[in-house]
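Quick one: the structure is below, questions incoming.
A single protein chain has been omitted; all remaining protein chains appear in their positions.
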């Protein structure tokens, strides 16, 4: 029986998040009121029926460990398969591998052990609510070595720069994987590959001192392999900068986008035990996404409040993203602002950023 | 209500295990047929009613992560409290802490959050089946700042060298923590400390550029603190060298020792789904500890077989430790040997070590 | 051995809750925007470190079983102990319906014995309150009591509607009176007991053989204990406590949640982490408040979309309130859809009900709040049509 396992490779993800990644890796960045970026990749995998998911982590993954726990929230707390967090292991004296190859090298047993014969590889920065079953069917029908998933973008923006572009020929064959900035067919970083082939490519890359599995082992070997393309054209976002992070959060305040991303099957995240949102007498909330545990007694417009935020009376929050457990005292005015977790804004403060460049406050500050 | 949490600090543990720790840290070394060293510290904590245990890990902890999983085997898969693996986190630009202090520094929130007001700190190399409730009662009754647990040893051996010795005065007061090699009162590495005080000592150590919480913050501050001693005199072992590892395994083949260490409440370990041991027609087994999943058709004397070992007919195993899934073909003779996991011994081999220095084969070798 | 085993009586049918208990056992009725009634008692157990709990049901209600599951939400998925559902059928060849509260415990003596506890806590699953049972246990031990009964002071004029305990100044109980005409005390039993198991066990066995007994704690076991000079003490509870046995009290308890001075659980939980309320968490997206939404003095749960006016109300998950709708002093259960121009006041709308555009339903101030479901909404609608 053909089965896929998931692999979320967080090594070598390109990101410019400044304050937001001082203490966490990019996969753990909060998004859309109650999620972390990794929830999308992970939920898409489990919603596609995968029962086994590995995550390659290198740096700053303590908050990620805490978020993922036993994998229970994604139904991945299994005796067989389930969720495996694979940190690097530098202690093999015979290890010559580099870059993300060292993860594969050090976890070879893990890959050999599982039941799946195909691997779906993903990063954490392509955000969508999608089901990979259809892509997998195409992968099996065409008997492709590799099926890369791309999405056509309406407008080429800076966050797309980091991604390869896909040139598709007949029968979905990939005839080019390029850095052509004019090509709107952006590779999502998601691809399906035969597991045996993956391990072969790993061996090749290590033998030839390569550092990047996809770039060196697949892109540069394109003509040796049967690589096909699968087009995803649903709602999506690429998030790898503060600007794209802010813009994509704001886009969700349009109902249509919100409903597109949060259709069933739902994206799953770690459960919390927050009570429902409490709106008090002075609350005036419009066009906003509010997570449980908030207490709102001020004006909130076109903004996102994460879990447990308190907004006191006579305060106004506009076009802003307020992360977990921030406390906004009375008479505060915030516009085009991102507050990371646990920020405390004192009475009477005014903070105004621009819509291109929001003002960011790192976590646990008192301002 | 007074509560203890557990902390297993694997940083700075002294060990000389050679082959056995190429690919794992010392806490993950297999012991007594189905356990890993860390199972003893962890089970003693949960058997004492602790509901929250943190583990500081620095290197080679992948196999430890795999072993501990969600903590379920120790009933530590809890929403509140439970098991936390705390790897180091090197990314705080303001971090001036060194040695094991950096773990405390980086996980300050974690310690502040929990419900416990006392912390029991332990390593993984003191092996016993004990209940810390009595030591905790003494700690509370004497209102001590710190209660150190020591054990008197019959014979001072090389493995005791790495441990401080305790000099006890009146009312269980500790009047000296020394390196006096003639003192048989060996510190077990286990102590109970008030949580608030622990965090104060952490601050002090970091401020003064210290590297070792116990040596710098407690031993050297002995006269500033109310430190008491608690004597444990049950069955125990200190394991930090191949020699002590071998000797302590062999000691368990004496029924009395086996029963002392494996009395109720049992030491818990990760569950596996191995079938019962299968003894075949030619089996001749005496004075041995055999774990489930083994298939035995040869002679096994005074030895320990871990899970899933196969011993073929006309083979003899004497005074040896054979770890998980080793395969011993026909006509093999092993004496005073340690085989790490997955070793395959071919037909007709003879390997003989000495009782002082067993012959060790690293994992996955074919010999 | 476990020091204290909990036994939660969750068998109440809750007939006085009318439609709300038509499809649901009373403890499983939704309450407080995301909880079920029994969550408050289960959370008390979690917050009191009661980790071995038998839940007694009169039958084996599938939604209650599924809600509690393995008890993980309350950290009761323990290797030894944890939560066990005990229906009368859990015997070798099935058993009899429990004939009273004491009989329910009697029929599960073997369950309790396997943990060899020193104490047994007996509670029920249909009250809204936050109590640390360890405090009761501490008093029970300190007084060396055979039984400790939690009590609450009720207004003197209401005392004759309760089971009243007459005590000495040290709170030692010398008499129990069920609904006394002339109450001598206003300390009403809350139905929360701690017994020393050895003593209770004897009384249960004796009571079981008495053909005249109704096998009830209040009516039979407590009087019998008093008759034999056992030590019984009252534990005085002074915080928020509410029985949600009727539509009116269910609605009032919900309105209490919105009043931050009422001391009701959600406000307390916010201030005090040791009093949090836990439930089996669903996984819905956060709520979306549209451009035309207006929400004040309300609790709103995940998955809601609000385009209308909501005030002094509690909305469970996945509720849609369309434009120009106005919801006041109402409770909307999960999955409710409110059409445009709907007006509701003092109304409880049951799970998954669709309220069509333009429907207006009010309960007047002193009347019992109205309960709407998909069936009776049509009646209200056609009545209204008739009126116009």
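Which chain is which? They are A, B and C, in the order written, and residues in each are numbered from 1.
Simple rule for what comes next: a residue touches a chain if its C-beta (ideal position, glycine included) is under 8 Å from a C-beta of that chain, and two chains touch if they have at least 3 such contacts.
None of the values given here were measured: they were computed from a predicted structure.
Taking the complete complex into account, the chain left out of view touches A, B, C.
In the complete assembly, the contact with the undisplayed chain comes from C:61, out of C:14, C:61 or C:183. Although one chain is not drawn, the whole complex shows that of B:222, B:283 or B:362 it is B:283 that touches it. Between the chain not shown and the residues C:18, C:69, C:180 or C:245, the one that touches is C:69. Think of the hidden chain as still there; on subunit C it touches residues 23, 58-62, 65-66, 69-70, 77, 84, 87-94, 97, 111. Within subunit A, the residues in touch with the undisplayed chain are 1, 75, 77-80, 115.
The chain not shown here touches subunit B at positions 32-34, 73, 255, 258, 262, 266-269, 271-273, 275-292, 295.
Everything that follows uses one rule, which is that only the chains that are shown with their structure count from here on.
When chain centres are set by their Cα atoms, the one at the greatest distance from subunit B is C.
Separation between the centroids of subunit A and subunit C, computed from CA atoms only, is 41 Å.
A straight line joining the Cα centres of subunit B and subunit C is 46 Å long. Counting only residues that touch two or more partner chains, subunit C has 278. Looking at subunit A, one finds that none of its residues touch two or more other chains.
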